[in-house]
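A single protein chain has been omitted from the complex, and every remaining protein chain is retained in its original position.
Showing chain A:
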Amino acid sequence: MTVTGHGGDGPAGNGAAALPDGVQGLPARSKEAHKLDRVVIRFAGDSGDGMQLTGDRFTSEAAAFGNDLATLPNFPAEIRAPAGTLPGVSSFQLHFADYDILTPGDRPDVLVAMNPAALKANIRDLPQGGILILNTDEFTKRNLTKVGYSSNPLEDGSLGGFQVHEVAMASLTRGALEETGLSKKDAERAKNMFALGLLSWMYNRPTEGTERFLREKFRRRPEIAEANILAFRTGWNYGETTEAFGVTYEVAPAKLPPGTYRQITGNLALAYGIVAAGQRSGLDVFLGTYPITPASDVLHELSKHKNFGVTTFQAEDEIAGIGAALGASYGGALGVTTTSGPGIALKSETIGLAVMTELPLLICDIQRGGPSTGLPTKTEQADLLQAMYGRNGEAPVPVLAPSSPADCFDVALEATRIALTYRTPVLLLSDGYIANGSEPWLLPDLTALPDLRVPFASEPNAPDGSGEFWPYLRDPETLARPWAVPGTPGLEHRIGGLEKSDGRGDISYDPDNHDRMVRLRQAKIDGITVPDIEVDDPSGVADVLVLGWGSTYGPIGAACRRVRATGTPIAQAHLRHLNPMPSNLGDVLGRYRRVIVPEMNLGQLATLLRARYLVDVVSHTKVAGLPFKAEELQLVFDQVLQGAHA
């Protein structure tokens, strides 16, 4: 039988898939297997329970099996909040399916709660009839009181609407590991692997990848590796042998476009995109940065790839990070800085200097909840206007935003193309949702990656034949000034933050010159070639368009599928280039009766569109630190389609 999970975003694609090689592992199961097209699982526990690792491993198993998938880690900013408390709950949700999916799922079909706090923090998301797997060992009076349960939900009937599985995970793990000689405490720490084993059994996942992973992770402590593998197998066998679990489920491999795939998070894809940009431009990469959540992983990753000519500089602060990157760009490297919103605020002055000196620079903002320190580990898209306008003076900067984890790779290359071609700082706006979320990635054909090579200036260029070098003489087509790096004889020149005379580049306070330079800098950015925006409207007759940008692509797409599944046409378009915007955008907006703009801010893109195109878009906003759900967007779209917003 095939069961469709709750609240799915519905299949849309076609194609054929093959079973992956090497699906093997533990003994063939004896129980009935139901076929599902999609499942959403959420693992929830204490910050110290290893829920992120558990989720990651299950994701790898799903990827290895050939499912399409999307993930949503959700964890507190505190490294270890007090054990067993609500603020300390960490969770990992993953959605895997036999078709191409767009989001990590609105609600879990299965909730694994490792303690009462995890139950309390997550149970409201589990739909009636959902599967609830509880680690009963933690449901002590003390732990229940700690999170404000006056009675034990295992006993008071409050969980009656769910399929509850009570499993004493900690004691079962401890018992299984008794022979290993590990202390009770160490043994219990493997209970997350028990949970993973149980879920792997339930969903017929391949297991050898996890065992290999554990051996590698703990290669210096083989006894810990074996204990974790034993816990994992114990969880699997518990499902197989006890009467508690009557059925298992199967989700077949997804029918994705053919090719070689891997699983990738947004931050990893961004780091790889930066490495690839260095390779394709023939430039050394210099990352100047300062640790900040959720951007630090890009630094961690790039620091491993020195063999690609990548230098990573962990500076004393955000300002020094971008300053060093700009200094490296001036010297002819590909300067890159990575940060989150608070860091952009600190870097603003240097971005202005890069605008003024017209040097290439890639600035990656992995947005998080703001203002101020805000919600460091939660997602938001509220830095758009900061990216567009957050500088003194008229300081235009190209802005791009990836739409999914894998898209971060392509956008890094595109942002680099613009930075190098037009000699300008470029802002790339990712966010916590796609930075930490993952999806399958069809590996790119390296020969098809763009050629990003640009020439350095090598000759004096003065149009008056004086043999001088004019650092602000522009390319007539791109309006870019020459990139003359130190060490080039005859091109010695001085640049800086003061206004320069057009062409010659000497300091100039001349009013007309300033007016001209301000307009030239703007014209350079406005003139950047960007591809037209494409509209997805299978019906061809939709009169309502949903326009998004950045990480909302998945939820918007999923909600559009839902609307279309009810027989109502709706069009979707997504902006990758936010500055400049595609030249056909005005025409596109004008073709629809209504344009809906969902954003994880208070309507920043909507403000830009209204100002630029005089289109009264319907702005739908949410700033809850979590991505949109397909279900909530569907409701909004339906309302607009029915004229409620008209």
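The rule we apply is simple: a contact is a pair of C-beta atoms (placed from the backbone, for glycine too) under 8 Å apart; a residue touches a chain by one contact, two chains touch by 3 or more; residues count from 1.
Here, contacts and distances are computed from a predicted model.
The protein name that UniProt records for the chain not on display, among "Manganese/zinc/iron transport system ATP-binding protein", "2-oxoglutarate ferredoxin oxidoreductase subunit beta", "Thiazole synthase" or "Cytochrome-c oxidase", is "2-oxoglutarate ferredoxin oxidoreductase subunit beta". The residue touching the chain not shown here, chosen from A:Glu178, A:Asp475 or A:Asp506, is A:Asp506. Only one of A:Thr311, A:Thr621 or A:Gln639 touches the absent chain when the whole complex is considered: A:Thr311. Among A:Ala70, A:Ile131, A:Ala190 or A:Ala324, the one in contact with the hidden chain is A:Ala324.
Annotation for chain A: contacts to the undisplayed chain at residues 15-18, 20-21, 60, 63-66, 209, 253-263, 272, 275-276, 279, 284, 286, 288, 305-311, 313, 315-317, 319-321, 323-333, 335, 349-350, 352-353, 357, 443-444, 446, 486-498, 506-507.
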